[in-house]
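Heads up, one of the protein chains got dropped from this complex, but the rest are sitting where they should.
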Amino acid sequence: MALKQVQTTCPYCGAGCQIMFTVDADANKIVEAVPADGRTNEGTLCLKGHYGWDYLNDPQILTKRLRKPMIRKGGKKSPLVEVSWDEAISYVAEKLTEIKGKYGPDSIMGTGSARGAGNEANYLMQKFMRACIGTNNVDHCARI
Amino acid sequence: MIVAIDQNLCTGCRECAQVCPVCAIEGEQGKPQVIQTERCVMCGQCIQKCKSYVSLLDHGNDAYDRIRKERNLPDSVQEPLFAAYSVCSLDKVRTALKDGCTFTVVQCAPAVRVAIGEEFGEELGTLTPGKLAAALRKLGFDRVYDTNFPADVTIMEEGTELIDRVNKGGVLPMFTSCCPAWVKFLENNYPELKDHLSSAKSPQQIGGAIFKTYGAELDQRKASEIYSVSVMPCTCKAYECDRPEMKDSGYRDVDAAITTRELAWLIKEAQIDWNALREEEFDQPFGMYTGAGAIFGVTGGVMEAAIRTGYELVTGESIPQVDVTSVRGTEGFRTALIEVGDLKLKVGIVTGLKHVIPVLEAVRAGTLDLHFIEVMTCPQGCVSGGGQPKLLMDTFSEEAYRARREAIFDHDRELTYRKSHENPAVKKLYEEFLEAPNSHLAHHLLHTTYCND
Amino acid sequence: MNYFVKGNPDLCIGCRTCMIGCVVVHEGKHIFEIDPDSYTFHPKLHMVKTARLSVPVQCKHCENPACMAACGVNAIYQEDHRVLIHTETCIGCKACMDACPFGAIDMVTVAGVRQKDGSEKKVANKCDLCQGVAGGPACVRVCPTQALTLVTEEELEDLAKRKRMESARSTFCEVYHCDEFSYGGRE
Amino acid sequence: MGIPEIEDAKCLLCFGYNGADSHPIVARRIVRGRQKGMKIICADPRVTETARISDIHLQLKGGSNLALVNAMANVIWKEGLADEKFIQEHTKGFDEFLKVIENYTPEYAAEISQVPAETIRQAARMYATNKPAMILYGMGVCQFSQAVDVVKGLANLALMTGNFGGPSMGIGPVRGQNNVQGACDMGALPNSYPGYQSVTDPASREKFEKAWGVPLPDKVGCPITHVPYRILQEKEERKRIHAYYIFGEDPAQSDPDLAEVREALDKCDFVIMQDIYMNKTGLHADVILPATAWGENEGVYTCADRGFQRVRKVVEPEGDLKPDWQIIAEISTAMGYPMNYKNTEEIWNELIDLCPSFTGATYEKIEKYGSVQWPCRDKSMEDKGTPYLHKDGIFATKDHKALFYGTDWHPPLEMENEEYPMSLSTVREVGHYSVRTMTGNCRTLRNLEDEPGWVQISPQDCQKLKIQKGELVKVLSKRGYCISRCLPTERVKPGAVYMTYQWWIGSCNELTIAHLDPISNTPEYKYCACRVEKIQDQEWAERHVKEMYNDIRTQMGIQPGKGARS
Partner (left out) sequence: MMKKELGSFVIGDGRRCTGCKACELACFMVHNQKSNHVGMTVGTVGVPVVPRLYLTRFEQGCMPIQCKHCEDAPCLNVCSKGAISRIEHQVVVDEQLCIGCKDCMQACPFGAITLLPYAKDGCLVPQSGSSETKVFAAKCDLCKDIPQGPACVNACPHQALRLVDPEAEREEKNIKAANALFYMKNW
């Protein structure tokens, strides 16, 4: 069992607590999570920090982890069908290009994510909306 | 001794001691209790209270049959037996009923008809005068009379006596004398106040005296042939009819007093199906009664009946409101002011014997300004008597008393006559036999004296 | 003397991290790998929230435990500075639950075990001060606000001693109108 | 201000902020502050953990925030507790502001807020006379239609008492989600580029056009909360939203008036969902793009006090997943706008150079110091960032002066009425996060609280409604209903109920109103009229809840009978 330690920032709330994970790299499993000495949390964690990483194990309690791209090929209400990334990406690109062509860039709305995705992905998202689509229609749920 | 506690059954919980109005039950907690007979007034409240039943687990399989035999109960009795009990006097009654030469007469008290149905599964306080009469007739009684009739007579006698005392400056306040346990209590503890008691006998004894005199004449029987039985909600009535002075008819006025429960045993023993009985009438003329007689069974009833009649005797007018609600109620001691013409009649009602002590103390001290006081030993009058059906759970006793009380008032309301002096049979009794209330003959037969021993 | 864990309502924020910590430590780390329905979630301490306080309540490990006295099957015993329940002996009669004045005991299902008629078996459940767990009671360790502390006999005695000393000092200084008081001296 | 500074304030005004449930680790600073002798004033309609340990609890009626804030300003001014020197030197617009607050006597505010006038006075005095004083506010301020006005009102309090520009001072929004601050920093906003550079400012636009090599639109974009309107009611074809790219959000659970949201998603021509778990929005999406989750990718988050911190890959992703940034880049490339990044650091380096406030916050520096609070303008290792803003009263305006804004209070849009006699406010469940796809899939957190959640209600109301703890009840508003469990608590006032929004069955956003603050476009989650009804047949209700839960879980791809017992 090859154990390694990784420190990261808790994905819940805005307190920015630091957690130290011990990972079994061979099994690709988290063995233990303990509070790390972060600027804001000083070696403490709340219940979400202590035990909120369990979803990575995909215990299938509430919903299922998404594992493959999916498309509703038969339109709304039709079943989702698993597809390859290539197909998914080109499908999205085609549809967005078509809508942009037909109704203009302001007919497309995009969101950022205040959750797990991170700053870089948010930056790219707004860049995509502004530079590629050509609209300022980008927002996230800061207010929700 | 009429009321007793079985030393082998008593667990010493002393619940009975809590309800005994005269503190006659003595013993250590957890040890069998003993009744001090000189204090006991035989009210039977301890019998009602006792829950220490003959148990398979505690007393063994044979205990029940043995104890039933010891107590002389009919073999048909299957109900639980308890440590506190009253002595069963059914043997004499059974013998009389079987004896062809004996003319058996029975009277039953007002409170019996609102309770006996309970022993056959009817709801609490079911009013069953018709079934009661039918059952008694089926048991073989030659005449089925009603204590309500002599209760009406009692009002005539006692009412007249009261008016007399008020008008002539007699001893006041005057106490009712219908309740034998109360009378015994006064005799035991306050003999110096005996003149305050009305000299009128209780309805049971008035009935007994009339049945063996006027009644015997009507039936053309010799008084000696008559065996007079009373069915009472009361354990103490057996003591009352045993009193040596109660033989003004020339014979023992009442030969046997049995309780409501004992009557139920008799009915069951005779395998009479109570619930299938068809209603019958009481025999005349002593089955004729008014609402005033009926309400004797509840606290305040004697007082209310007396007022209904007294008002008319004094004023010559009929009372504006027949329901004298100011004397009703269930509090241990209550008073009321009744305007009878110019007379402001001040009355008091005591129910539950322990409430009478302060009243008596006040009378003795001369501080109680009342004319007339009704006293009943049991918690809410005869409906809650010691000989009434015993409840399995005391939590229902209030409900039982209330239902029985209301049944009696319902009965009062539905009767043709509601004032004792209007009872045609009573009128006839005076016309044909007694002449007038408190007449010489009435005095001889229907009045008594106290503290004779 | 038995040890116990004590909550401080001035510090507690009612987050219940302690309750999960308790379950995780008693179930073991494998809890995050097994079937989510295969274990039972029965914290041995209970968060109490009223208008004026939030604080977890758990067994005080009494010196004369009422639960132990009430137990009809001798399933409760004292050992290693704590009051423990032998759950195999327990029949779930609730006598201990009724006896405990703190509500520190509840009855909980035992995962995978049933009574003869198929209904759930339940046994008494209460704080065992994380017996056998390195680092001591988990609730104390995981609390983000340090609202829980393990109180040991030594600390309790020390505390009382300090308080007595303080009482002596204040009384002495008040009576003799002097500020000089030496904490040294006979124990 | 930074989170660690909280505990060193002399006085804390906690306004509509319940740290214990939303940020336990911030709440920890508050209880520590308390231990150090910090005075606490807590304005909240509920007895929160902070209210419980506060010196003064302003238990105001929901929707009366601004009246109370203005009244505090009124008292501070009238009683001569204001820092006139600071006002003179560092602010403007004070006289206009005075005209507004003139009318807000404590007595007047007491009528609106149900807080006694004397208590308001005491609170104002306590805040004004204990310096440094800090203000923390949360969703209890933001999720009202008058949100921005109240934030300005709170800033007014800090300004007039000179509580700006030093440690343990100022006013701090405590953002709900882990990276709300980051999403804003990164320009996921319809009106600004990364680093709060306005899209309407030609200079900024020019800078970004140059950097990105394309012309950029100059109009402010559509706020997320307008989307249902822009799909369902917009008449003009070109303005109507035809495609909706939803990235790491679940509007079909988190947005107000869910019935309307669902209709919008179904009417929208093309809905893309990019997420880690199947969720309610996924049921309406045309394409689902699976992304790596937290713990499976690298990046930077910004925490509530502007601290950039690294997130690191803990485990390898399983399945056919891509990081979010890579998916976006590939779509962009496929659409003819190539984005070629090898890793997040490359993206980071591009963006910090475009944002003067972030320029100094390199990966290297964040790694080294653990956390770098922006502004951090210089790449040299000496610039460790900025713990608190507006140092020495220098504000980020052209003339470095802060502006007083006074606004009048107005009542919430939907008031209690005969049919809906109670007010509903949405709150947080400490053990669950956002729409619960993450925490709801964590074994022990699910054990602690599960469907259908609780409706917090005063014992008096419970008595009136004849409902007991744990009973399932129906909560209804004009817009819909949901089923939840009754939780009687003395911590709430009669007439008000509180629900947490992450449940599917106890889904209180079926009830909430999509009424927005005119400036921030935040919905009024904290106030709508509702009614609580007893359910006579509890057995049916229990069964119904269980069935509903199973149904939704099945829709989410969970095999029936597997996973959590409800």
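We call the chains A, B, C and D, going by the order they appear; numbering starts again at 1 in every chain.
The rule is short, and it goes like this: contacts are C-beta pairs under 8 Å (C-beta built on N, C-alpha and C of every residue); 3 or more make two chains touch, one makes a residue touch a chain.
Please read these numbers as outputs of a predicted model, since none were measured by experiment.
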Contact with the hidden chain (one of C:Ile34, C:Val73, C:Val133 or C:Cys173): C:Val73
Residue among B:Ser55, B:Ser318 or B:Thr449 that touches the chain left out of view: B:Ser55
Absent chain, residues of subunit B that touch it: 11-15, 29-30, 51-53, 55-57, 64, 78-80, 118-124, 261, 264-265, 389-396, 400
Positions on subunit C contacted by the hidden chain, ascending: 6-10, 46, 48, 50, 52-53, 55, 57, 60, 72-73, 90-95, 97-98, 100-107, 115-117, 119-123, 163
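Assume only the chains that are shown with their structure count from here on.
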Pair with more cross-chain C-beta pairs in contact, given A-D and A-C: A-D
Distance from the mean Cα position of subunit C to that of subunit A, given in whole angstrom: 41
Of all residues in subunit D, the ones touching two or more other chains: 24-25, 28, 430-431, 443-446, 448, 563-564
Shared-contact residues (touching 2 or more other chains) in subunit C: 15-17, 20, 24, 32, 36, 144-145
Topology of the chain contact graph, where touching chains are joined (line, ring, star, complete, other): other
Residues of subunit D defined as touching subunit C within the complex: 19-21, 24-25, 27-28, 31-32, 34-35, 47, 49, 52-53, 430-431, 443-448, 489-491, 563-565
Subunit C residues touching subunit D - in the complex, by the definition given at the top: 10-17, 19-20, 23-24, 31-32, 36-37, 41, 49-54, 144-145, 147
Subunit A to subunit C touching residues, read off their complex: 29-32, 44-47, 49-51, 54, 57, 59-61
